[in-house]
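Left out: one protein chain. Kept in place: all the others.
Right after this comes chain A.
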C-alpha cells in the first residue's frame, strides 16, 4: 500500500528541522524576536516559491506574540513537540505505536510505555513544507477513493499513510466525535492498517448518565490497551499526569478569562499553541511550565494594563481559528490592530481531576474529555455552541465575530444562520468566510484578506 519510491517521513523531517530551529532560537528570546521581526514582512505576504518553506515557521514563532518572555515559553513547549515528532519517526524503537484521534485527550495513553501519533496533526505539520504538501496528501487520499466531501484533516491523515509519512501502528484509538467525517476516516485507516481499533462512544448530553457512560468507555479502553499492548497502566504515572493537567488547565483557564480585559493582555494564540501541543505536551512538565509562563506574562501585562499586541484597535471573536492561515494574524495585527480575544478552539472550560484514587481519576477524566475543545461543542445539540457563544459576546467586549468555516465541517456550516441571528440580536458585526483549514485550493489568502478589509471598513472598524 505504501509507495516504496517515497522516502519515509520526508515532510516530517523538514518540519522537525524547522521546529528544532525555532526551539534553538527560543533559548535566546530576544534573538527570536528579531528574527520574527525581520521575517515578518516576507511571511505575511501571500505564499510564493521563495517564502513557502519558512512562512509557516511564523506559527512556531508565536504568530503575533512579540513579548520575548512569551517566546521563551514557546521554546519550552516546542521541546515536547520536537520529542513527539522524533518519537513518531523513530522506526528503531521497540515501544508499541498507538494512533490516537486528535479530539481525544491522551492522559491514559501517556501512562503506558508507548509511542503515540495523532494522524490529523500531519495536516498542520505538513504546512511547514508549504501549503502544497497538504494538498498533495489530500489529492493522494482522493485518488485512493476518499470522497472529496471528507474533512481535509481526515484526508491528510490518510494521505500521510499512503506517502510513508505515518508510522506503522499497533493499535488505533478513535471516537464517535467530532463528526461523521473523522469517525468514518478512522474506519478507512483501520481498513488500511489492519490493526485493532477501539472506538469511544461519545454521549450526546451533559448529564450524570452520559458522564457515567463515557467513564465506562474509559475503563473499557484501559482494558483494551492492557490486553493489546501487553502492559499494565501505571497508575502512579497517571496520577502525576493528572496533577499536571489540573495545574495546566488552571493556568490556561485563567488565561482565557484574562482576555476579557480591555486591552487584552493575551490572545488565543498561546491557547491555540497549547492545544496544538496537547498531543505532545498535555500533562507533561514542559506543557505545564509553558502554561505557567504565558499565564504569568499575561498577568503582568494585565497588572500594567498593557495589551498583547502593540496597539489594540479591534477585538475579534472567532468561531474556529484556522491554524493554516497563521500568517493572517500578524497581518491583522499589523494592518488593523486586530486581536483575537476568544474562540471556540483555544478556549479552556473544564473541571479538575480528583487524583485520590484510580476510580476518581477515571471518573473525572471522563468529564475533562467531554469538556475538551470541539468535544464539548460538537457532540450535542446546537445549543452547546450557542449558549457558550452568547456568554462570550456578553463577557469579552468583542467588536466583531469571524466565522471562517471549514469545508468538511458540515455541523459548523449548519450553525451559520444561528450564529448570524445571535450576532444580529447582539448588534455584533459578523463576517462569514467560506474556507478550508488545510486545503488552500478552496480560497486564496488574498481573497480572505480582501474580505477582511471590506468587512472592517464597511463596519467602521478600520
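FYI, a residue touches a chain if its C-beta (ideal position, glycine included) is under 8 Å from a C-beta of that chain, and two chains touch if they have at least 3 such contacts; residues count from 1.
Just so it is clear, contacts and distances are computed from a predicted model.
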Missing subunit (named according to UniProt) among the choices "ATP-binding protein", "CoA-substrate-specific enzyme activase, putative", "Polyvinylalcohol dehydrogenase" or "ABC transporter permease": "CoA-substrate-specific enzyme activase, putative"
Which of A:7, A:207, A:387 or A:453 contacts the chain that the document leaves out: A:453
Touch with the omitted chain, as defined above, among A:165, A:215, A:399 or A:439: A:399
Sole contact to the chain not displayed, among A:115, A:315 or A:347: A:315
Selected from A:24, A:183, A:243 or A:428 as touching the chain missing from the view: A:428
Contacts of chain A with the absent chain, listed as residue ranges: 262, 313, 315, 397-399, 420, 424, 427-429, 432, 450, 453-454, 457-461
